[in-house]
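A single protein chain has been removed from this complex, and every other one stays in its place.
Right after this comes chain A.
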């Protein structure tokens, strides 16, 4: 009986088109993720875990691959018709999970809904706002008009999941969370959802893309790092994400497990107070009196701070090799990465000389602030930097605090030097340039996360030119120039770029994603075709 059942199951798996090398086992997968999913409504709360789940149920016009490069999804192709019009050709024959056909009208409906989701704490309207007019040319052709040239349109639309005009006309966020509205065009259907605990998926056999290897997927949220690792070791789950750096070595040595890893898009950096010309609150002289002028205004001081950091030591000792040292926003291989912009080498003597040149032969006192529960080992990173700076003649105190209170104070510019992280979700340079170093400007929406208030007119000019440039090669060159400017002037002080890692039982293969998303369609039995 059991043998007969196994044979039938094997037959079923073979019929699914997997190679015969696939071990004969049930097509179920259990994943444990470290960050809770807060909403199934793909337009309610913009948050990485929500995006990961949304991409399992829904699809966008465009998408990004594991290396954050743009790829077609519901749109087969796109091109600028003129300076302010984008045309998207849609994929024919796509159906939603309930059988409803996907057409250009659904896209138009989606762009209507995105800015109008009630009570949204963080909406996706920033991606649809540049669109002035949506023109449905025919059921499979769509034209989007913008007020000014907007080269990032296809990139931005990777974040907007398309809903069905008929099904979702009255859909509420509660309707998505409860299940009935969780209907998309993605590789999985949602079978059930227990808020903050687990989500069950079933394969969508009508999916237009590559067929996922799993009939059923359970997506569990285990926020405690040690418990997540233990669940994998106990065999209760088969894949975990956000592997704690302290467990990496142990898991790598375990013959029952495999790891997958990729250099991510999250830069850890120090923001510097550029706003105050006079005294900055946490830079004081030897007696603790505030310095009369802000030393961080002097580029030589900023460069000295960077030279006094031993990035190699942080990578090796604090992060146990789970990061790469950084000299700019994005890792090698990304759009607008600057090839010859290397991380600043460790040079404490040079740093002392520069400080003396800037008028601080005796150094000064500094307090370095940072969160202690946000980024991997964040508090230990700033402790290490505090020691390095003290060695270079800057007596540094370190203050780490919970993210909830830290971020509010950082937003009010209460600090002089503080640790931050930035994930460039679009995988190209305009995103960090606009948000982190462009002069804050409400109308343009620039510099919203520029908490140190760095401002450089030349950089703003290059960025503005890049944001009007539809030609990819020319735009990349402009972004590279702007990036070079930001880091040669030490607008922010880059430390390292995180690697993302997943651990799984042996016999599974995973296409790791630079954008940190954990999705079941990226996991398959080892040896199975992609």
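Operating definition for what follows: contacts are C-beta pairs under 8 Å (C-beta built on N, C-alpha and C of every residue); 3 or more make two chains touch, one makes a residue touch a chain; residues count from 1.
Note that contacts and distances are computed from a predicted model.
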Among "Helicase", "Peptidase M48 domain-containing protein", "ABC transporter permease" or "Transcriptional regulator", the UniProt name of the subunit that does not appear here: "ABC transporter permease"
Touch criterion as defined above, residue of A:143, A:198 or A:252 at the omitted chain: A:198
Residue, one of A:217, A:231 or A:459, that touches the chain absent here: A:231
Contact with the hidden chain (one of A:38, A:215, A:246 or A:383): A:38
Identified contact with the non-displayed chain, of A:47, A:136, A:509 or A:526: A:47
Hidden-chain contact residue, picked from the options A:97, A:189, A:203 or A:220: A:220
Hidden partner interface residues of chain A, rising order: 36, 38-39, 41, 44-47, 118-123, 125-126, 129, 173-174, 177, 194-198, 220-224, 226-227, 230-231, 233-236, 373, 403-405, 407-408, 411, 422-423, 425, 431, 435, 440, 442, 445-446, 448-449
